[in-house]
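The complex appears here minus one protein chain, its other protein chains still in place.
Chain lettering (A, B and C) follows the sequence in which the chains are written, and residue indices restart at 1 in each chain.
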Amino acid sequence: MERNYIEQMRVHAGMSVGELVDEMGKAGVFGAGRLYKAVEIYQRIVSENEVFKLVGVAGALIPGGMRKILRDLVANRMVDALVLTGANITHELVEAFGWRHEKGIASVGDAALREIGINRIFDAFVRDEAFEGFETKIKDCFSAIDEEKRRDGLGSYELMREIGMMLNDDESILKTAAKNEVMIFCPGIFDSILGLHIWMFSQQNELKIDLRKDLQKMIDTYYETKKVGAVFLGGGVPKNYTLQAAMLTGRALDYAIQITMDRPEPGGLSGASLQEAQSWGKVKPEAEWVDVIADVTIAFPLMVAATMERLTRKQEEP
Amino acid sequence: MERNYIEQMRVHAGMSVGELVDEMGKAGVFGAGRLYKAVEIYQRIVSENEVFKLVGVAGALIPGGMRKILRDLVANRMVDALVLTGANITHELVEAFGWRHEKGIASVGDAALREIGINRIFDAFVRDEAFEGFETKIKDCFSAIDEEKRRDGLGSYELMREIGMMLNDDESILKTAAKNEVMIFCPGIFDSILGLHIWMFSQQNELKIDLRKDLQKMIDTYYETKKVGAVFLGGGVPKNYTLQAAMLTGRALDYAIQITMDRPEPGGLSGASLQEAQSWGKVKPEAEWVDVIADVTIAFPLMVAATMERLTRKQEEP
Amino acid sequence: MERNYIEQMRVHAGMSVGELVDEMGKAGVFGAGRLYKAVEIYQRIVSENEVFKLVGVAGALIPGGMRKILRDLVANRMVDALVLTGANITHELVEAFGWRHEKGIASVGDAALREIGINRIFDAFVRDEAFEGFETKIKDCFSAIDEEKRRDGLGSYELMREIGMMLNDDESILKTAAKNEVMIFCPGIFDSILGLHIWMFSQQNELKIDLRKDLQKMIDTYYETKKVGAVFLGGGVPKNYTLQAAMLTGRALDYAIQITMDRPEPGGLSGASLQEAQSWGKVKPEAEWVDVIADVTIAFPLMVAATMERLTRKQEEP
Partner (left out) sequence: MERNYIEQMRVHAGMSVGELVDEMGKAGVFGAGRLYKAVEIYQRIVSENEVFKLVGVAGALIPGGMRKILRDLVANRMVDALVLTGANITHELVEAFGWRHEKGIASVGDAALREIGINRIFDAFVRDEAFEGFETKIKDCFSAIDEEKRRDGLGSYELMREIGMMLNDDESILKTAAKNEVMIFCPGIFDSILGLHIWMFSQQNELKIDLRKDLQKMIDTYYETKKVGAVFLGGGVPKNYTLQAAMLTGRALDYAIQITMDRPEPGGLSGASLQEAQSWGKVKPEAEWVDVIADVTIAFPLMVAATMERLTRKQEEP
């Protein structure tokens, strides 16, 4: 069997993130090898023509500090469509409307936090006042949407664009997406605080959400594209939704990356290897894919920074 | 500090599952201690009057062999409402319509499986023919629903009851639930093969799903109840949806059990401790709760069998 | 491809542990399927003639309540040799000498625990007084060993037998092993409180530990046996030590079970699949093996109780 030696990694002061990832590639095994492969694949996703670029996001990644990285992917068109959870949208809008997430203090108990109006997301905090502010502002957004549209029913991607257009925050993912014609899908929208407010608003006003429109749009988009590449940050609805569209349309993914800490053995889709998706016709047999077993807040910034560096290097080549 | 000694567990041939769990309680620490606590809590959930009993299910637990256990919980009214993923419903209906899941053979590659029409869920298989059969049968179900209802829009819980009433399989969760007036919510319905068929059917027929109705029903139910107890098998949409209704209505859970292999550190809700939910007002400060870190297919049957044994023991007491 | 259907599990009040495991076998997938397979394999290990039966134990399983289960395996000769960590021996002797482990109280902080002389092992406690008692008693044990033996150097398995012979506690693993001629190896003995006391005692007294003798004994034992079957509870030194003896002697394992929560992806031996051991010649290509991804305190009592039940069933057959 041909020999493909592991080169021992070397690090030094001042090395760039791209250089670090190159060292990881020399070793090429365990987690480091997978992270390198993720950069290789993501570089191809964003460099090749005719690849439709999807990023699926599950988990509390806005409190986790990923908001501007996702926003910059949108601004740089390193993604064509985001698939987010309702919680992701809620957290994004909390910040877009001017409130903030906070670093938590471990020693305060959860019952005590409740008494002072603080909600905990592992070691991050978000205050009741943020959600109260969210409630007022999101109602204004809903009201500002043309009533006919609201009566006909909007797909989640249409609602996201409508809201995105109204925002004043240039760091907003939704605003940047609306401006750059990047679609944002939220197929689990009713499973979120945002969804609760849609329901409450619709008690006294017109506001219909028609999730069949999302499926239609997603499927049309798959049909229009030659190749598909997806990055999954966590599993959940965004991963399943993106993969099932691939299955339905017969446009299996050409490139796929997932970053997760979930395990495959219990059988759930969130922890399932992307390899399994090949049996479903969701990922091509010849696709390039990798499962990175890592905390997204560590691996994703590393992957994006290294990919950006490679793109710049390439431009600078004579 | 008062001493609460760990008794060493002892096992013997022919011991009942309840006896095994009692031994786990004597030790009372690590995973065994948590599983014992889950039985303690579940016994209270099903024994106390005026507790509304919710079970949330994420992950491929029908292929994982949990179908009849869930069905029997419904038949015995050990649950008042199930919150399922769209995939759970799809797998349940595949079996209700007469197809089966199969034990997988590891040595076949995923590309080879695709060629012979087999879809893999870790070490379980499901064939294309099952999904083809599902397609035909589910369309018949949709067609058989009163057209006015379809035009007005059904909540997912209404759709589940409609379909459940049409099924011939006594082992069906949906049929048993329809008969026993146990509600089945599917808030992420469009993120599933079932959802795809709703969309396809609605291209040429009336079929509106109105997920606002689910929120309404869920919230009304919370308001009508004195106490709430929930069991979460996996996290995902069912966990989040159940907890957010608790938050919105101010009816925080009195009893809560989760069984999961996900970790808390990455910050996602699926892996979050139920303790965290206390800061959100989703679980009461004085609630009894436990996180069981285990594969559901091991821990859940054990928990249910032990609880059933306790309930029988109690009835037999003079 | 031949079809091997998943039967849905069914549980009922009063069912035996063996019946529960049989149900798990009908499903046959995910964690339940693996646990069933573990029982199948362990039944063969203990039923077949000429199988040398090893159990390797890592992790705090005496505080975790497994002491009497391990002791009963020894008493029933369901094991021929135990490979333990130094901490396992220390915890076993703490109990044999009359002290106890306790169920911990979560709300006490670790700094506060230190002030009151309590050492924490996740949610179990052990007091300083237990270790102080251990110190006195273990010195007495050392002193009671024939000085010539101490000067010549004892293998860890010899030391364990010497100590086991001196104990008064019938529930002791070491005493039961000494009486039943079950060997106990402790190759990492110096990495433990026991090891510290060996070192301290040897400052002023003769007490040499010669770990080369353990290797000699282990290897001789492998050579003398026709077949080898091993159960690994956790990984660590016990797993590695047992497997390397198999490699060195060319007596690869015929049967192997591991129960662990560690993951394979980071590349460490503790989390490695037993399949990998086939490439090393540590497990036979045709061996029966299974990786059970579970908390030992849940899965191991279940496996032992179910195996005992099967053995009894078999005896009762006409």
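Here is the rule we go by: contacts are C-beta pairs under 8 Å (C-beta built on N, C-alpha and C of every residue); 3 or more make two chains touch, one makes a residue touch a chain.
Predicted model only: the values in this text are computed from it and were never measured.
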Inset, instruction - Decide which residue listed in C:S16, C:Q43, C:T176 or C:S192 touches the omitted chain of the complex. - result: C:S192
Inset, instruction - Please pick, from A:E48, A:D123, A:E206 or A:E288, the residue that touches the omitted chain in the full complex. - result: A:D123
Legend entry - Contact set of chain A toward the excluded chain (per top definition): 1, 3-18, 20, 23-24, 26-33, 35, 62-69, 72, 95, 100-105, 108, 116, 118, 122-124, 171, 261, 293-299, 301-302, 304-305, 308-309, 311-312
Legend entry - chain B residues that touch the omitted chain in the full complex: 29-31, 263, 265-267, 293
Inset, instruction - Quickly run down the residues of chain C that touch the omitted chain. - result: 58-61, 63-64, 87, 110-111, 113-114, 118-124, 187-188, 190-193, 195-196, 198-199, 202, 209-212, 214-216, 234, 236-237, 240-241, 244, 248, 261-272, 275-281, 285, 295-297
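We take it that only the chains that are shown with their structure count from here on.
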Legend entry - Maximum centroid distance from chain A, chain identifier (CA atoms): C
Legend entry - Per-chain Cα centre nearest the global Cα centre, belonging to chain: B
Legend entry - Geometric centre distance via CA averages, chain C-chain A, whole Å: 44
Inset, instruction - Specify, in ascending order, the residues of chain A that touch 2 or more different other chains. - result: 263, 265-267
